[in-house]
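One protein chain is absent from this view; the other protein chains keep their places.
As written, the chains take the letters A, B and C, and residue 1 is the first residue of each chain.
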């Protein structure tokens, strides 16, 4: 694609830095909020939800491009103030959609990120205007835009001088009626192969129904997305738009709590917030979950160690040199992780010892004739000794 | 959907048991192999790859439904024997596609699972015949089939008497040209909401290009899929069909090695195989990775414990009753995981102790005036004592 | 498309001859009947309707590929007999759909044309079997088949030995919900450019609603289709399937009556039938319509002649040599059209005379100064003399 002069992938991926938040880095960025700003209280509740969930950015539409001229068109400037204030109160960034030159001018100095919606993805005049601002832009993929067209739309913004473009996949129009649109998660990989720009995913507009949001959010992270844009509303049943696809505050926070491990599974990071609301009870549940993972990993370790053992003679199962190296490496890692190094020094010898015992047992089970030999050996080289 | 009399979701999800392999349970089932069976050696290499990766089922087409009558149409019975033998040699199950009554009759007693391909999803006569066999069926979604039509196709099989149907999402036809089809991961959730049948995902036919397979496989698991059907070929460059979307053996094994943590992140299990090929070197790398996860979890535990501490007075940071409960629970879990319970008994007290120290330090940093009080207290209640 | 070895366009277009009916020639072939054969009386009524409309081929499904296993699946052999008998009674050909080897074997010697439906377009085994028969095949385009895939499916039939394939466009699956499918009339031209096979159009399955059938039928002819396959039912409200898209007998006959002029407009022919039912009244209406067209054409002729006149001097308006040539040509044409040549010989001189008068008048109106000159001229060269 020769025309991707600026958007095309070169040597390194871009990150977009906005007031301390990095989009396109190792951290998965969560953005949330209602489809439309409706009131001051709705926005402050939404902001609290987003904060609690570990979200970094509050969304809310004040200029709404609606299919029917008789649908609610947004609160405009009044709504903008609600959005900005709510974000500020919770120390969040905020993003809102612009639909023309006038709305762009109105919001450009007040919000941290500007969204250009799917229906305006090829509103090239708006892209050029957005390209003249210094504000980062979330550029949603059009309903029937090919990935190439989407990247060329981004190129319009870049070519006009604004290098801070975040691509957002939000579902494409297909024949399938059970979802509002069809989320195209391949687009994340394709866009990242062709371009250096960060790519986030909006599962809410794709699915159009809240029961699929959790699964699609996790899938988006697993597919390589740099962030999520998810709709949440204090009371979805009374939302002026997109109620059926908005998560309740509880669902939003719960989902966020499940994203960390998924992020970790693909070498990304997502830290759920939730400090303010942690009860003693919920913290203990968290500890229990962590403990379970620790044991699962210890078991996995034991399994691999057993395989190592299978490759060695009985008198090689203990390898003090490697044990020292391991401990040294882990002590360094512990320091990085702000974990007391003494803990590593105390528990790893116990883990090694347990592993050695396990290997010996395993060997004897498979080859009982070694038993005698072992007994002789143990006499001179007692297991567990250091 | 009133006509989903048998396929419709009732109270529990179905699992399909095939010779010790359970599809639709907690474990993610990996199926792999070439698009078309080409030779005996190709199949034995493929089977070894699948086995090494922890796959349970070997795929290979011997009756190929090809768009052009002049394309390779499959080896037929000869190919079937190669497939069956290769699977048997590696203790794998095998699956192949049938395309009409004759091919169904030929394979039904020789393979473990029968596939009905996307182009035959609404070949209702074939569905009825498949419904009369006792062999489990993988039913691929048609290129432009709605989810409702797909489930009704499954209903044909169920209604004819065969209850063992595994649904397989493999991409739908859309306008987007950068991928062969558009993988519809929402379909996993929708199908599972409407039906009790297991759902697997074939990212290879969806993407049509190997560079996206890893990301889409992880996304599929995160989206809730019960298994993966992935094409691999000993030498993709010389494959008679679907070469560009086939993983090399190395890519296949590497991908499998990355799926376990993703599965775990959504409370599923996938164990990469790899015994035969494990070198001492690779095993040590695995140990290092596990150790890193253990420490990360220990760090995470410490972080949560610190929050618990923030909610308590200094003299409450030690809670012996809860410690005992934790150890009891973990000892039980260890037994389940075939981990020596003594290890838990030895290392958890050390972890508790380290945590208590950490809490105290943390409290003092924030509230140094407590220091004196602490010293007094420690005199009567030494930390670490039981 | 190199694999279109037999289906690809060479020098001439193919016509399929079936018992005196030519598909792919100058004549537009109308095929009609119900979606499903339901009863003997339903079929004899349908056949009468098709005959009355000038249709040549009666359709009716006896093996129905239905989305749900619980929908009516067709009357099978019993229905086949109803179809064949009804067609025979009205001297029509008949066509029915086959869905597998068994149904193909059952109908192949009883019907004149076999249909392979959209859902079986890539049921390659069925295509190969159909290719081994000598019966002409209507091959419907699959719901999401590209034109290339459709032609390659035809190639399967041709390659197996049956050269009599009629392509049928019947709408493709898109995002638009107001019609059952989206009729792709561009496909007619594209298929005809790539292949020599005849192409017909089924507007009924495309639209899924009867109010659009008339417009789409005319559009199909205008787009170059060689025939139409239209659903009609004696009582659509009680049809077992596809009622909403079936025309009533009256609508079907009326539509047929409107197709002739459209066919003529694109140099094709369609003759509405209706002999049996013609009343003296309706025949006189037909005469009146034809007379109107004759006069409109005479007026158009006069208009063009006037333009010719504008290019000539007054003394050139009469051109006896060209008049003789015209008459000779038209006498030949009259013989072809089974029109008495004497009629041409009698009326054309009158038409010429009238034209000359008209030209002169027209010239004088524009250039009255020529009047004197004219009078002089007429004295020596009286208008109308031969």
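The rule is simple: contacts are C-beta pairs under 8 Å (C-beta built on N, C-alpha and C of every residue); 3 or more make two chains touch, one makes a residue touch a chain.
What you see is a predicted model; the values in this text were computed from it and never measured.
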Per the touch definition above, residue among C:4, C:35, C:104 or C:305 touching the missing chain
C:305
Please pick, from C:116, C:154, C:212 or C:256, the residue that touches the omitted chain in the full complex.
C:212
In the full complex, which of C:172, C:229 or C:360 touches the chain missing from this view?
C:172
In the whole complex, what residues of subunit A lie against the chain that is missing from view?
3, 5, 65-71, 99-103, 119-120, 122-126, 143-144, 149, 152, 155-156, 159-160, 173
Subunit B residues touching the chain left out here are 144, 173-175, 177
Touching the unshown chain, subunit C contributes residues 144, 146-148, 172, 174-179, 182-190, 193, 206-207, 211-212, 215-216, 218-224, 261-262, 264-266, 275, 278, 280, 283-284, 286-288, 290-302, 304-305, 307-308, 311, 322, 326, 329-330, 333-334, 337-340, 342-344, 346-347, 350-351, 354, 357-358
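One rule holds in what follows: only the chains that are shown with their structure count from here on.
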Distance between the centres, which are taken as Cα means, of subunit C and subunit A, whole angstrom
60
Per the C-alpha centroid definition, the whole-Å distance linking subunit B and subunit C comes out as 56
Contacts with two or more other chains occur in subunit C at residues 144, 173
